[in-house]
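Every protein chain except one is present and positioned as in the full complex.
After this line comes subunit A, so read on.
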Amino acid sequence: MKKTFKITVLEGLHARPTTLLVTTVNSFESEVSITYEGKTANLKSIMGVMSLAISAGAVIEISAIGSDAKELIEKITEVIISQGIGEEC
């Protein structure tokens, strides 16, 4: 399962939005990664996500593999949109 988003939160993926994303996916079994400009990080690793230094306007892809991948993508989409972190593209 893959989904592409555009980051709209002005400061980019700083500590606050990243914490939200990582906390959200931590409760799922599936493996989940985030890709930005050809670089991929584990979305369950706050360090990995922040080291991508994703700024506002960036287009990212979230990809999940596992038994609850579908639910994970649904939940992360809801969080990204409801918390003003980004929008679907």
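One rule holds for everything that comes next: contacts are C-beta pairs under 8 Å (C-beta built on N, C-alpha and C of every residue); 3 or more make two chains touch, one makes a residue touch a chain; residues count from 1.
Assume contacts and distances are computed from a predicted model.
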item: Protein name as given in UniProt for the chain not displayed, "Nitrous oxide reductase accessory protein NosL", "Amino acid ABC transporter ATP-binding protein, PAAT family", "Phosphoenolpyruvate-protein phosphotransferase" or "NADH-quinone oxidoreductase subunit NuoG"; value: "Phosphoenolpyruvate-protein phosphotransferase"
item: Positions on subunit A where the hidden chain makes contact; value: 6, 8, 10-11, 14-16, 18-19, 22-23, 26, 41-42, 44-48, 50-51, 53, 55-58
